[in-house]
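Note that one protein chain is taken out, while the other chains of the complex remain in position.
And now, subunit A:
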Amino acid sequence: MTPKNRLDGGQIDRNTTLSFSFDGKQYTGHPGDTLASALLANNVRLMGRSFKYHRPRGPMTAGSEEPNAIVELRSGARQEPNTRATTAELFDGLAARSQNRWPSLKFDVMSINDRFSNFLTAGFYYKTFMWPAAFWEKLYEPIIRKAAGLGSLSMQADPDDYDKGFRHCDLLIVGAGPAGLSAALTAGRSGRQVIVADEDFRMGGRLNAETFEVADMAGADWAAQAVAELSAMPNVRLMPRTTVIGAFDHGIYGAVERISDHLPTPPTGKPRQILWRIYSGQTLLCAGATERPIAFNNNDRPGIMLAASVRAYVNRWAATPAQRVAIFTNNDDGHRTARDLHAKGVKVAAVIDTRADAPGAIDYEVLSGAQVVDTKGRLGVTFVELKLADGNSRTIECGALGVSGGWNPNVHLTCHQRGRPQWNGALAAFVPGGTLPPGMIVAGAANGAFSTHGALKSGADAARKALGLEGRAPELPQAEDAPVTQTPFWYVEGCSRAWLDQQNDVTVKDVKLSHQEGFRSVEHLKRYTTLGMATDQGKTSNMGGLAIMAELAGKAIPEVGTTVFRPPYTPTAIGVLAGRMRGTEFHPTRLTPSHYWAQERGAVFVEVGNWLRAQWFPLPGETHWRQSVDREVMATRASVGVCDCTTLGKIDVQGVDAAAFLNKLYCNGFAKLAVGKTRYGLMLREDGIAMDDGTAARLAEDHFVVTTTTANAGKVYQHMEFVRQCLMPDADVQLISTTEAWAQFAVAGPNSRRLLQKIVDPDVDISNDAFPFMACGNITVCGGLRARLFRISFSGELAFEIAVPARYGDALMRRLMAEGEEFDVTPYGTEALSVMRIEKGHAAGNELNGTTTALNLGMGRMVSRSKDSIGSKLSERPGLNEDDALMQVGLRPVSRDDKITAGGILMRADGPVDAAHSQGYVTSAAFSPTLGSMIGLGFLKDGGVRTGETLRLVSPLTDLTVEVEVEVVSPHFVDPEGERLRA
């Protein structure tokens, strides 16, 4: 059965019937319908409750500017609040619900607010809920949020995916109405790269909503024909369902394409939406115009709509909001709606025209010089009350009222870079002006060209101008070119509860009140009354508010100015801003070459930057991480352990001046490092603070491999490039990262040499004489594979680091495990690595914390005075070299069972415990299985001469009541003489 208010014609596919529900009730519609058009066709005008007073509301518009018909779509995790019924494309099975009402849309308890409207005026919250202050957060705000608020969140994770993408073009056309299509045809035929984006799912803009002809055919047909021609052009990309949300720097536009919103769920693998970043050479803004309402008492009842929106519903969607419709207008455009309604067989109750010289009509009554002063109807308009030209009153029965106060160009995107629109007195509207975003031209109704011919012509002209097209202008299709006159008429005199901003329940009276209370700036008016806020951003309300404000202040509208339009143009899902970067894909993950092997061994992984590193390798029966870590440490120190240290940065430094370059970079000397040797190096920042440490291995006269800490690999590389390009531009130095090219494993422990001797090829002598501590070299392993061997030690044991091309890392690790069986070889993770380096007193990220100097680190004498290196000069600053400067020390609890807390503060054995008396702090702490107690590294004032002193360790951040007695010891807990690593 055809729904009651469904008319003939329209651009809907009647061959297919879609069923959908609204507040649980089933309805039908057709492809091409929006939720709002389908509901209107089904004689449903009431679609929501207002924000503050819970007044019944229906759709006011037929587009994205809609303030009222805000609904929740879908259910479960896909439930989306605050969706405009006027843009929601109908699909089979769509479930929509009204929001901000209880228990039902027709009977809403909170509509009691409406009765107390005298108290709930602008600024009500600010004035009322001031006392007692403590009540605001706990009591007032939750109640207000519950009572007001719009839709509700599912509180579940969004199950859909979103993408981001990049497109480039010579010309971006925003809007595919007559101006946009005309521009696209002109630009497309020139062969240039063109993108046309339109927020609607059907391109054509107002042409789809009007009845007048273009090139002797229906406007909608001409639009369809133009779209067909454009689709066939390989250089033109049409993007329907795509809202250009912002104009950003350098011709970059943000555009949200709704890929799957018109489907029940996105097809497998497809995103719900895509955020496109469009790089355009030039941009044509053809965003059209928005009709403006007139404010009068009770102008918000369901059925009261913008006149051109009524026309759109009737013409495009074959849906009338009622069987009997009246029109209230101050311009000729309102009469078009009456004509179209009449042509469709809808009864026109009357056209009420504020002008005394309104054009007449034969088919329906025109009341010149009349005004609508009030309306009636509980859940929808039933009567309008008029004040006639002669001063008499009259009541007219109607189920809908179309209101037209003229048109406002959609200037929003012209203002996204701080431009301000200019007042056009002839149109009584703001038009684009001032400084537009570079490369932007505005055409059509968005630029005040309101006739169809004007739009077609300005679109074509703008495209030619934007692309610099020469030659004769194209012939334009024949179209109406009715003169447009707009005179200001914002509200009906004497009204009080006349709604300006229907989304925020702001009345004419509220604007007057804010003026009365001293708010003079338009920005203050907005904040005080909330006019122009929320999802519609005042697209239908801003002008009315400004006009009234100007009138009260005795100013012209342009003197009052506008608030700032900011992106996004329409509400945008947070998900689409995130794109695919969420959950485990929030950032890329870097896997070490031995990752898959470690996974098989049951390793527990830890994120280190983007890297996943094995933290420890639990064995069956180990129930606590400490058991695993203690075992790994003890086994390594007793025999041999292997650890993947690929994550350390590796930078290849080559060139004749490579040594001079490193000499500049490191505070200690590198010029004389022999080929085949490795040296520990400390890099300082310009200000003398330690930046990073590592080793540099000299593989040839003109070839070094520099290692960095895992955390600073990128930063150090960047720093080195800066030094190369800016500080030493004439030096012969070439840099490239090889971090991921080589799988590098530390093989540590007294049996490390014996294990490696089974791996390296027979001709490689790694005896202590041939390959002593700090040796390095290119070798071969496992029968000829190129490899690099370094005799360096982080653990303090006899140790090597061996590197092979990354693809062989997995196999080498497995080989080391197999060949090491006879030595009970043990893989160890980052925890054991850390324990062993603390036991050895080696500095790491905790000590190189951006505040410490070489002196603090106990490496003051490393800073060479015989050369110029980065940071060496400023490291001599007196402030960094005071007598009681912090020095790295070791710490042990006096009572061996006590805990040392990293981050703890060191205090003297007696005296006050406060910041002023701090003696230093703990940087690293671990349980040392070698020593059988916790140990720590820290920085202590004048720490070099305080060995043996007892201090108190406090940790105000964790527990102020706990004080631990600690003894200052050498930071080298294990093998302080370094005999093991030289063995």
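Here is the rule we use: contacts are C-beta pairs under 8 Å (C-beta built on N, C-alpha and C of every residue); 3 or more make two chains touch, one makes a residue touch a chain; residues count from 1.
Throughout what follows, contacts and distances are computed from a predicted model.
Per its UniProt record, the hidden chain corresponds to "Sarcosine oxidase subunit gamma" from the list "Peptide/nickel transport system permease protein", "ABC transporter substrate-binding protein", "Membrane protein" or "Sarcosine oxidase subunit gamma". Listed residues A:4, A:115, A:168 or A:376: the one in touch with the omitted chain is A:168.
Contact with the undisplayed chain is limited, among A:622, A:740 or A:967, to A:740.
Considering the full assembly, A:592 is the residue among A:79, A:208, A:486 or A:592 that touches the omitted chain.
Touch with the hidden chain on the side of subunit A covers residues 161, 163-169, 193, 268-271, 274, 277, 279, 580-581, 585, 587-592, 595-596, 610-611, 646, 652, 654-657, 702-703, 730-732, 734, 736-743, 780-786, 804-808, 810-812, 815.
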